[in-house]
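Note that this complex is displayed minus one protein chain, with the remaining chains in position.
Think of it as A, B and C in the order they're written, each chain with its own count starting at 1.
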Amino acid sequence: MEKIRVGFFGFGKTGKVVANEFLSDPLFTLTWVVRRSQVDHQKYASHMLGHEFAAGEIFAATDVNEDFFLARPVDIIVDFSDSTGVRLYKKAAQMGIPIISAISKYEPQDLELLQSYIKLTPVLYSPNITLGINVVMVAAQILQKIAPHADIEIVEEHFKGKTEISGTAQKIASVLNLEPEHVNSIRVGGIVGHHEIIFGMPYQIIRLSHQSINRAAFGQGAIFGAKFLIGKPPGMYTMETIIAEMFRQNIPVY
Amino acid sequence: MEKIRVGFFGFGKTGKVVANEFLSDPLFTLTWVVRRSQVDHQKYASHMLGHEFAAGEIFAATDVNEDFFLARPVDIIVDFSDSTGVRLYKKAAQMGIPIISAISKYEPQDLELLQSYIKLTPVLYSPNITLGINVVMVAAQILQKIAPHADIEIVEEHFKGKTEISGTAQKIASVLNLEPEHVNSIRVGGIVGHHEIIFGMPYQIIRLSHQSINRAAFGQGAIFGAKFLIGKPPGMYTMETIIAEMFRQNIPVY
Amino acid sequence: MEKIRVGFFGFGKTGKVVANEFLSDPLFTLTWVVRRSQVDHQKYASHMLGHEFAAGEIFAATDVNEDFFLARPVDIIVDFSDSTGVRLYKKAAQMGIPIISAISKYEPQDLELLQSYIKLTPVLYSPNITLGINVVMVAAQILQKIAPHADIEIVEEHFKGKTEISGTAQKIASVLNLEPEHVNSIRVGGIVGHHEIIFGMPYQIIRLSHQSINRAAFGQGAIFGAKFLIGKPPGMYTMETIIAEMFRQNIPVY
Partner (left out) sequence: MEKIRVGFFGFGKTGKVVANEFLSDPLFTLTWVVRRSQVDHQKYASHMLGHEFAAGEIFAATDVNEDFFLARPVDIIVDFSDSTGVRLYKKAAQMGIPIISAISKYEPQDLELLQSYIKLTPVLYSPNITLGINVVMVAAQILQKIAPHADIEIVEEHFKGKTEISGTAQKIASVLNLEPEHVNSIRVGGIVGHHEIIFGMPYQIIRLSHQSINRAAFGQGAIFGAKFLIGKPPGMYTMETIIAEMFRQNIPVY
């Protein structure tokens, strides 16, 4: 089988870990990596991440001209850079290359740009692209419908340095229609990320929790998304919609 | 609105707590209670449970003759007695009265008898009738399909005196196709009941947990089941099938 | 062996459960119960709590005159009433009868009164008298000294109706010198009481948690306190000081 060729944007702390997941998965090959600056120009991402083989040649944003995507064809684009990354792959969108974006915060005009691509190509946009948190979020929405009188509280635990409330916890609160005071933020030590949704009913408690052990969970989510996205019609997809659809298809039959 | 009239079998430790939930819910009235022996004969269950009003006259099994159900009409039968309870309400089944059975362990011939009723009336049979554990069980089955390579472990915590493995944990293991060694039983202190299903994926963990605080959770489950069952066509229903159907109807749409 | 005779003040929701623990413990006999009003006057607490034997005759506050304690001698007084209970047993203090008070909130003049008794008799005063929470609190104080740079967060979970922050959580925050924003309050369903102290260090997390399953835990704490207090010299004792002393005596030797 031909490997799936990945074009990657972003090579920061999370980007490196995610790129490494693609490098380590036999179904994929990392064709190139684009980072903002000239740093490590034309080195191989694979070498920088401890692999012997050469893959993932590194380019600077300024290298990405009209011909870039024709000269270095890929089957999917994965973007872990920042709000501005989307400006670089308009051409790719026009060529119909599927796009995965895991950018946390878009400037309005950049988000608009991303949304303009969805007429041309399938776009999966999910700031928290781990499989698990989306499963928990969908299950929570269903549970709220089944037990509409349950009291719901969200607890999110992260490393000490994280000052703002977790975006994922805010997202969960939003889909569950909870006021912000129902999000409880715990900041201790080196916790990578832990979200728990507690449903209290008169004599019983249900807890749905998701714990990230390592940022590589984002890579696994991107791999999951890439397998899903290739071959899909143009349009906007999110991990939530994918997971919700998988819920629908996998309701147990007795 | 007319209250839903409940005929109740069983008045042991759990039966009392469940009967009390029906006594306390404004939608229901407890018409009578049948217990095996003559104990507390013709007292009112409501008085014994600390209510001022008179409801739930207590009868002995020997009182239940052919005319019992005609003379004391009810809209639903709820059975928290034991394997033999089912033998007493054959007539009720023939009259089409819906039946809820929460018996943990049936002798084969009694289970056969219960199953013979499902041509005549709707029967909801669930040994663990709490809402929460069934939600967790259905969610776990879906999650296993979405993440087929996840490692799964079940932890069940109960009070010290419980010697055997929790039937609910065995049920969960069975629907997830897990070998018994994946059920971990913790026995300490006075824990009413706690089940946790842990899904381990390479860099993330999902935990689905259900904690019973009080046996009254069974009563809430029976109330939930009664509302569902009345008006349904004859057939066998379980909390799992009801919950699975509610999952289907409540998949979030984005 | 002679049983320890208990005089009990307070017969509200918690008081009843605690009185029942003394009734059920073979080391103790419940001699009398004083409640504020004339309700259930001269009935037996034992009968009201489902025991066959007669114990714990019920008196009203107005029955407690100068001779009350001489006429009905006890070995210890246990107070689960309210701020004003302390006014009733001045005479008992003068007679040197040990006193256990578990009152949550004292008016200043009542607390002063209690404190005046400590020259006459041993007084154990602990608003949260469960063994477990005090063990957790002492362990937390030691751990904070051992790992002074750890980040500490307190999580307290209680039933939905509890509006204020748990007094126990406030106490823990105070002994650990933590600002109130480090107390995270979760309010869901029917949780009796759950306190967790989380210590985050760079690459590891320690969690000390205490879960109350039932108010009877207070009764066990009072029994523990009563055994400790009898025979002690006059003075003020708290569960914390008792537990701290037990820590000292039980440091493991290798």
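Worth pointing out:
Rule of thumb we're sticking to: a contact is a pair of C-beta atoms (placed from the backbone, for glycine too) under 8 Å apart; a residue touches a chain by one contact, two chains touch by 3 or more.
Just so it is clear, the structure is predicted and the values come from calculations on it, not from any experiment.
One chain is not depicted; across the entire complex it touches A, B, C.
Here the missing chain is touched by one residue of B:Thr130, B:Gln204, B:Gln220 or B:Thr241, and it is B:Gln204. Only one residue in the set C:His158, C:Lys171, C:Arg187 or C:His210 touches the chain that does not appear here, and it is C:His210. Across A:Ala60, A:Val192 or A:Met236, the single residue that touches the chain missing here is A:Val192. Of the options C:Ala55, C:Val135, C:Ile152 or C:Leu229, the residue whose C-beta touches the omitted chain is C:Val135. Touching the omitted chain from subunit C are residues 130-132, 135-136, 138-139, 141-143, 145-147, 175, 199, 201-217, 219-220, 238, 240-241, 243-244, 246-248, 250-254.
Residues of subunit A in touch with the missing chain: 189-192, 213-214.
Panel shows subunit B; residues 150-153, 155, 157, 160, 184-191, 198-205 of it touch the chain omitted from the view.
Keep in mind that, in the parts below, only the chains that are shown with their structure count from here on.
The innermost chain, defined by the distance from its C-alpha mean to the mean of all protein C-alpha atoms, is B.
Chain pair with the most C-beta contact pairs: A-B. Centroids of subunit A and subunit C (each the mean of its C-alpha atoms) stand 51 Å apart.
Within subunit A, the positions touching two or more other chains are listed as 199, 201-205.
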